[in-house]
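Left out: one protein chain. Kept in place: all the others.
By written order: A, B and C. Residues from 1 in each chain.
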Amino acid sequence: MTIITDALCPFCGCVCDDLTIIVENNKITDIKNACKLGASKIMGHHRIKAPMMRADKKSDFKEVSFDEAINEAAQILFKSKRPLMYGWASALCEVHKKGILLAEEVGAIIDNTATVCHAPSTLAVHEKGLPSATLGQVKNRSDVTVFWGSNPVHAHPRHMGRYSVFAKGFFQEKGRKGRKVIVVDVRKTETAAMADEFVQLQQGSDYLVISALRAILSGHADVVPESVGGVPKEQLVKLVDTLKAAKFGSIFFGMGLTQSISRYKNIDNAISLITELNAFTKYVISPMRGHYNVTGFGQVCTWETGFATAVDFARGAPYYNPGETAANDVLLRKETDAAMIIAGDAGAHFPADSVRHLARIPVVQIDPYWNPTTEVSNVVIPVAICGVEVEGTAYRMDGVSLRMRKMIEPTLPTDVEVLDRITERVRELRGE
Amino acid sequence: MQTVTIKPRKEIKISVEAENISPDKFGGKTEKEIQSLVAWMGNQKTTLGELFSVKVEGSGPAADTKIVLEGDFSRVKRIGEGMTAGLIMINGNVDMHLGAKMSGGKISVKGNVDSWAGREMKGGELIVEGNAAYYLGAGYRGESCGMRGGKITVLGNALDFVGEHMCGGEIFVKGNTGILPGLSNNGGKIVIGGNTSRPGSEMSKGTIIVNGKVDEMMPVFKLEGDEAVDGVTYKKYTGDVIGNGKGLLYVK
Amino acid sequence: MELLIKNGAVFDPVNGIKGDKTDISVKDGKIVNNVSSKATVLDAGGRLVMAGGVDAHSHIAGAKVNVGRMMRPEDSRSGISPRTKITRPCTGYTVPNVYAMGYRYAQMGYTTVFEAAQAIMKARHTHEELEEIPIIDKGALTLFGSNWPTMDFVREKNMDKLAAYVAWGLLASRGFGIKCVNPGGGEMWGFGKNVTGLDDVVPSFDVTPREIIVSLMKVNEMLGLPHSVHLHCNNLGNPGNYKTTLASMELANQVKASKDRQVMHVTHLLFNSWGGTNWGDFESKADEIANFLNNHDNITGDMGQMIFGSATTMTADGPKQYANAKLLHAKWSNGDVELEDASGVVPIYYVKQISVHAIMWAIGLELALLTKDPYKMLLTTDHPNGGPFVNYSEVISLLMSNKKRQEEIKTVHEAVHAKTKLPGLDRELDFSEIAIMTRAGTSKVLGLLDTKGHLGVGADADISIYDIKPDQIDPSVEHAKIKSAFSSAAYTIKGGQVVVKDGQITATPLGRTYWVDAKVPQQHHDEMMKDIVRKFKNYYSIQLANYMVQDEYVSHPQVIKAGAIPVEVN
Partner (left out) sequence: MTLNAILITGRTINQGATIENKTSSDYQEATALCELNSKDIGLLGIKPGSRISVKTDHGDVVVKLKENNGNPDGLAFIPMGPWANAVVDPDTKGCGMPGFKGIKARLEPTDNKVLSMKELIARYK
């Protein structure tokens, strides 16, 4: 029996690094400190066992060798005039580097799962920057914590305990008692039920409400109508007073902002609110990132290409313009003529029309798990699970990079090995 | 006078990037020279001649060059990018970035234009008889200025973010626009014939005139009273008040 | 692998060579006395030969650099070039991608660059980027100026524990030396506040910037670190801050150097040599700063020269960056790191006709021209704060040509006449002085003069050849040629390998990463760790076991050993 302490969780953007893992005969038999999400992934055993291929997507897969599958994957990418390489969030940074290199070599668009998650947050950062902080800063200082369009009880179960609400810190010795918790949402979520104040908005009115708060903050309450987005002005004025009274305030936002009408402009506006609050007191704002290393892809892609995601290498140099170069943009335009989906599940998480197009073109899947993407794939290459069977780098939601542990030995090749071999094969096909 | 007529040889599915379709690139060139200009289809480097038939009549510099696009260009991007002079007449639809960064000359489109038409435009004129998509006359990611000069006219409708980050120039949309027209307007003029929503957020300068209905007003404008513009009476607002903006918003 | 460079006009100030035709022999990546007849011969044809450039202060890697890229796609889209058979694609001007960082430095003839600031907790990120910067050798300075352990040990006046913490922090971050940014201010910014001078008390920690600076200098010498404390002074970017800068520099007198170098390096002095009380009466006090340097031998500085046009300011000085963002109405990123430091990133555009910018531009040049000894004033642009490093050739040509300066002065705001002394300065630096400011001096300041910054036997075979014949050029008149030559090396040789020829990248070997492994008595370490363990248990948001940068992130390490030396401190 082996006990691994201070292990890191490969599920959500919290990347909790205090897990204890019990391993017996290369099997994880017990886990301590993990939430339901982390435990389910680390303890899960539903895997694709061998590489598979099929020509007709309506027929069944046949098991093939890794050589065959890798060759076919390389052929598909090599022949494609508009390949899309999508996914990456459930993989380590070492995988991202290999992926970006391959995308360069085959002239692909590379995009990650942020495209249906927090890519709008990055678009907002282009406009306004990102006044943020590491989570420990929040833990030690934050006396007003706002969750806006985010629901950590469901999506980031240990966030409140470890960092933002219940955690005790240097200047927040009392934990929960020393902090005011505000939830802004369209539903009274379980997170909202735990808040000191719940501000309920009409769906899609975030942008208007944030502007109203900014107007009040800047001394122009007179122009704000009696109700904005279903919230009485009186409550907005009181909310501004509460925000201003903080010594250190923090706002954590989620898909409620990125996916509603106005998309990234909601976040753009929220960042301005935070910037303006800093004229009164200290405030930071942070996206609640979903996958444990979706942040890492953005980091690696940015330092390697200058752009965080949705990078089009068709012309050899990076070109970036979500709305034009993001995964759903090119799928919906039926432009993509081949796709590689790795460490992300477009089949499950893209709109039906995008999946319809995937069903029409050659698709290579690299993933440990059978999922809707498998259903629309021609070539499926199973791999080891990053962060459980493979060690390497992941970036927590606040940009802190951490080294994920290997808990057990893999029985399948790693993403890095598979991508290396595909790249090698592409070079051979090109006659290099 | 030089007239260059271009037609796609076959249906284009994967977008072509053809910033070389521009009077500046065609002016004074022979058919063969134009055919050999580079274009990209996906990751394939090709030539205009491979993708399009090219017919040249007469010869002349850019300013005296008229380009006529016949057929379906709805998958051809970046036409007229950075053009400084001359004329492009498009008889159908075109893809994204039409006339991006153009500083002179004129582009006229019978059909629809996709997003980013007139992006970062500095001068010249763009006329669209059909509809425009997103980011008409807007900027590039992260830039503080979108359109700086020139004139865009759309006879149909436009979608969201018309004139985002405009620093100058004029946009007329006869129909409706999507949300947030004139966002961060910093000195341009936008006239909307139909309806819109959330106009003028974060505007610091410039003018937005809405002749139809405003679905949702931004709560950042000060009502100054009624005012007549070109004989029509509007409610006049100033803002965005958050940044002490001097923008003018007129709503009928 | 042997190489013989013949017919070069060599400028190697460390070895007293001033343009003499000197053959340089290279074997196995080092400069040697002679090589065999099998050596590849490179005929420099009388052109200028110098040691590879060494940059002691540039922001090339890490969290805030990447934030700069992320918030500035408009910058990334400039300077784009596609991949080639040898090179990866390049993007960016002020915040280039990792490949452009390496290629562009090499193309200028630079072979060694030090990242100026990394927080320990984010050091893994810094090293991830450093690992991907091709060609150049590099290292990173580690922030200690607002760290809670630093302040606790300073308050306790326990230099043994502080030294142990610094040694452990350098190991944890694989860092090269002590960076101290706006000491105390990083912690204050945790609640949106700042320190205003050397004697403000940081609440909850009960220490002053003065105590932090002096203590860090003491332990720097106790540990015998190769480099000195690298100080970004308090009050940076505020009119009148030269007084704080002078008072900070005075502190260097309190500590004796453990080796042949300064005890304090004051960085990007352009931003710290400001007179006046507001933007209206803003003026240069570069003369006072230079005068101080001219009269003290235990302190060095660098210019942080400003370049007109686009820049991206990025610093661990969090409060300054918020002030900048408000002043400029610019986008603003902030990056507080728990228990350690702050940081901020704000884009800026320097305009010739804005008086403050024109004066700033002049201050940098004044600093270089008024400081007599070029070993005391290194050439930097504090990339990308003053401007991108690719403009070093512009700075060199300005320093070598009064004619060029006078031509430039005519194009900038007239305030440079009344508010600076630049128009009256006719000093023109020579090739030796340029070699010192960009090679010998930077290496000496960093404590790397044994292998870097010169062309003597035993040095790394990092060599640059520029397309100038020193005996046939008057840099004062032909400044355009100087600029052109220094922007694009005829040859850059890194570790004996030709990596640039005629300005084009020819090979992309991976350089080494310098870090310092400093030993302290075990007992001091153990005592210190008790405190660290407690801080992790209670205050950090990650586990101690996951904190330190692992070997995997430093694949080509160059470890410099240091250790506790008993030194007299006043």
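Here is the rule we use: a residue touches a chain if its C-beta (ideal position, glycine included) is under 8 Å from a C-beta of that chain, and two chains touch if they have at least 3 such contacts.
Remember, it's a predicted structure, so these values are computed and weren't measured experimentally.
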item: Partners of the unshown chain among those that are drawn; value: A, B
item: Full-complex contact with the absent chain, from A:Asn151, A:Ser211, A:Ser250 or A:Thr393; value: A:Asn151
item: Candidates A:Gly175, A:Pro372 or A:Pro410 - the one touching the absent chain; value: A:Pro372
item: Contact with the hidden chain (one of A:Gly229, A:Gly290, A:Pro362 or A:Pro413); value: A:Gly290
item: Identified contact with the non-displayed chain, of A:Arg187, A:Lys247, A:Arg315 or A:Lys406; value: A:Arg187
item: Chain B, residues in touch with the chain not shown (by the definition above); value: 115-116, 133-135, 159-161
item: Where the missing chain touches chain A, by residue; value: 11-12, 36-37, 40-41, 44, 46, 57-58, 115-116, 119-120, 123, 151, 153-155, 157, 186-190, 192-193, 200, 203-204, 255-256, 258-261, 263-264, 290, 310, 322-323, 325-329, 332, 345, 347-356, 358-359, 368-372, 375-376
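Just so we're on the same page, only the chains that are shown with their structure count from here on.
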item: Overall pattern in which the protein chains touch one another (line/ring/star/complete/other); value: complete
item: Pair joined by the larger number of C-beta contacts - A-C, B-C; value: A-C
item: Chain A and chain B, separation of their C-alpha mean positions in angstrom; value: 34
item: Chain centre separation in whole Å, for chain C relative to chain A (CA means); value: 35
item: Interchain centroid distance [CA atoms averaged], chain B/chain C, Å; value: 45
item: Multi-partner residues of chain B (each touching 2 or more other chains); value: 140-142, 243
item: Sites on chain A at which at least two other chains make contact; value: 126-127, 313, 315, 320
item: Complex contact set, residues of chain B against chain C; value: 140-143, 243
item: Partner chain B, residues of chain C touching it in the complex; value: 71-75, 77, 329
item: Complex interface listing, chain C residues touching chain A; value: 61, 63, 65-67, 69-77, 80-83, 88-92, 95-99, 121-122, 124-125, 128-129, 132, 189-192, 204, 322, 325-326, 330-339, 345-346, 538-543, 545-546, 550, 552
